[in-house]
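Note that this is a trimmed complex: some chains were dropped, and none of the rest were shifted.
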């Protein structure tokens, strides 16, 4: 990818911005961030995982961000920090080429309804549509082709990438990041069944996203049936995730790709849902629960901890033999109990 | 969310529209619909599930829609109906703020090809694109940024929300609701394999949706390879669903979020597929089948009923011990049989 717009920093500047201790020549300039094994003489790199320590002696980087305990092994300049992975996060944002590209103003092809309230330095991209009653906070960026439905409010510093859809009556906090193709506030899936057919229940609730929420590409968060679907502060949602109506997600929880959560389930704070996890509807998952990838949760969870289901892949030949036995499992257990009884009675 | 555009009704009007029996002052006016525990004095609420009966005595609602058998316990005005959940569905549609917002006409930024046939009161939103040969029935709404490919026909009363894509040569019945980000008529996944590489099979079929079909946010229904992909009348499809080429879904079936159906599988009428269910290709699922969440169906089903697979989540420590035994299951079964034989021979 392009590095054309990435900025350059002296090591001294970086140490100051990160609150790191500098060892080496502070006037040296770096213009990129790369991994230990791929960094060149214009780059800064980082060491946050001992598994990569083997690459440290041969790094060609101008400088390495690492833990003070590893500074002695570093063949070049270094910035030391107690949590170098957090330092990497900060560095990555300094080198983000999107930062310098913001261009406040409304593109002439965007359609903005009368009476929309725009904060300072709002950027509205080409072909975007902002319906009546919308309020956008300071510095909000609306990407090309994105649509914001009537009466929606988006807090300061939030960014909608291209082709995002936020439906009517949604509330989004500050510093949200919504990736392309995601949809916030589509109808929940609600029908009354009568006479052999479905009768739609209009979804009259909304969606409320807290501050610092991120939603991945092509994810969907449905609006509530009556009350709102509620996503807490600092909730991070990956791509291809589905959150049904009236779900609640507590602050600081993270949902990996392809997670699906059925209606009215409440997930606590600081929960981690692995990729492809499914939660049934109307459950309560307490704070501090971690569910491993592709597990199905059909009951509420009241104790923090790690939960799992399923069986990992094996060779198809081995799997066939075992999977067929799964269907006999209850029968096998009964035969086992019979044998035990026979033995006891002897 | 906003209530700015929601209408107000007298209880008398509501009783009449719902065919309900009114007990109380028919001139009282309500302007909102809310749950039993959250409704205020301007709202009507409903009781459709005995689990919520405990909230009835303290409700602050102006009126409650409920079964005649519970009218005596109601502390306020009530509307009685044999099926109060169906009544709630009807009420919800009366309070839907989208209803009053329709604004027939074509937005000046929309691009509509020459010769497109528009029924009466069609609304085409900003930045929408309607290609050549399209026909839209009376009252069709095309949301902002939606694209309708060449030669597609959409029946009267259908609504496409924002950023919907309907590809060329698709037929959609009346009163369809297509949510944002869904794609109807993308190519099916078909390739011939030869010489170590893939050779594309052009997908020449279309997609036909019956009347009263709803498709959720970010769902995709692929076009057929030669014949059409067929979705029956009154089929309800949730968000993040994938329907492959030449699938057929019978009338009145409902598919929850994240369902995936592989090519050429036929699902009967009145089927219910739970969230995340996967159906292999070329299967036949008869009428009246229900499959529970995240089950994998690899064989045809010929008897109505409920079907399941998988194992629910447990603590990771417990799961690890059991999951490892799954790989030994065939061996365990053989050891059990050996013991039984030994016992018999004694």
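As written, the chains take the letters A and B, and residue 1 is the first residue of each chain.
Here is the rule we use: a residue touches a chain if its C-beta (ideal position, glycine included) is under 8 Å from a C-beta of that chain, and two chains touch if they have at least 3 such contacts.
A quick note: this is a predicted structure, and the numbers were derived from the prediction, not measured.
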For the entire assembly in this structure file, with 2 copies shown, the number of copies is 3
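One rule holds for everything that comes next: only the chains that are shown with their structure count from here on.
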Whole-Å distance, C-alpha centre of chain A to that of chain B, is 25
Residues of chain A defined as touching chain B within the complex:
109, 111, 127, 129, 131, 133, 145, 147, 149-151, 163, 165, 167-171, 181-183, 186-187, 189, 191-192, 194, 196-206, 218-220, 222-223, 225-228, 240, 242, 244, 258, 260, 262, 278, 280, 291-292, 295-299, 301, 305-312, 314, 318, 321-322, 324-326, 328-329, 332, 335-336, 339, 342
Would you tell me which residues of chain B are touching chain A in their complex?
1-2, 4, 33-35, 38, 83, 85-86, 88-90, 92-93, 95-98, 101, 107, 109, 125-127, 143-145, 161-163, 177, 179-181, 212, 214, 216-218, 234, 236, 238-240, 252, 254, 256-258, 270, 275-276, 293-294, 310-317, 319-320, 323, 326-330, 332-333, 336, 339-340, 343
